[in-house]
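Shown here is a partial selection of chains from the complex, left in place.
Should a chain be cited, it is by its letter among A and B, assigned in written order, with residues numbered from 1 in that chain.
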Amino acid sequence: MTELEGLREQLRNFSAARDWDQFHSPKNLAMALSVEAGELLEVFQWLTEEQSRSLEPKAQAAVSDEIADVLLYLIRLGDQLGIDPVAAAHRKIVENAQKYPADKARGNSKKYTEL
Amino acid sequence: MTELEGLREQLRNFSAARDWDQFHSPKNLAMALSVEAGELLEVFQWLTEEQSRSLEPKAQAAVSDEIADVLLYLIRLGDQLGIDPVAAAHRKIVENAQKYPADKARGNSKKYTEL
């Protein structure tokens, strides 16, 4: 069992023990994930980019917590819809390599549609 | 090497080959993650919860793509800050088990502060 499959199993048991499957529709899980993404954003909103590269301990701990929350909802959402996040990520990296050829994208943050 | 570490390495190489580290401050990566979370949300915004449980093929593919994008930015953000997402998730599950004891949280979607 891979590490994400391990987390997926723990989340299944966690939800089953609390009878939470009724709340865990993909729609609701996508909302919950977005809420956590917002909390992650909150840590950074008034920091400069430079400050964001070396966080104070309290902010670092908050980011770690929010990264965990996003990952857990991501795994749970994938599980409800039969989507393997890691396989999807591997496919996406292949696509991105085609959309953003190194020689055209070098040092450039433009979207592939504008390269 | 675990599966997330494998993705982390690929993302490091991808970014280095394009000289993108200059754009990948934690602040910017948190924004990018939030943008992708919004695109994930878009798939579900007008669906009922019931409809969200069995998506049409086009929506299913879109969700898979957005799950991939969120995971990739999550790994990249963790890498920039020295945070291991899987370890953080394991810690969070332990915390959640304390915040939401099964007998108090059963069938209840309230926040732990209101249980």
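Rule of thumb we're sticking to: a contact is a pair of C-beta atoms (placed from the backbone, for glycine too) under 8 Å apart; a residue touches a chain by one contact, two chains touch by 3 or more.
These numbers were taken from a predicted model, which means no experiment stands behind them.
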List the number of copies present in the full complex, noting that all chains share one sequence and 2 are shown. 4
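Keep this in mind: only the chains that are shown with their structure count from here on.
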Separation of the C-alpha centres, subunit A versus subunit B, in whole Å, is 2
Going by the contact rule at the top, pick out the subunit A residues touching subunit B in the complex. 2-4, 7, 10-11, 14, 17-20, 22-23, 25-28, 30-31, 33-34, 37-38, 40-41, 43-44, 47-50, 52-53, 55, 60, 63-65, 67-72, 74-75, 77-78, 80-81, 83, 85-86, 88-93, 96-97, 100, 102, 105-109
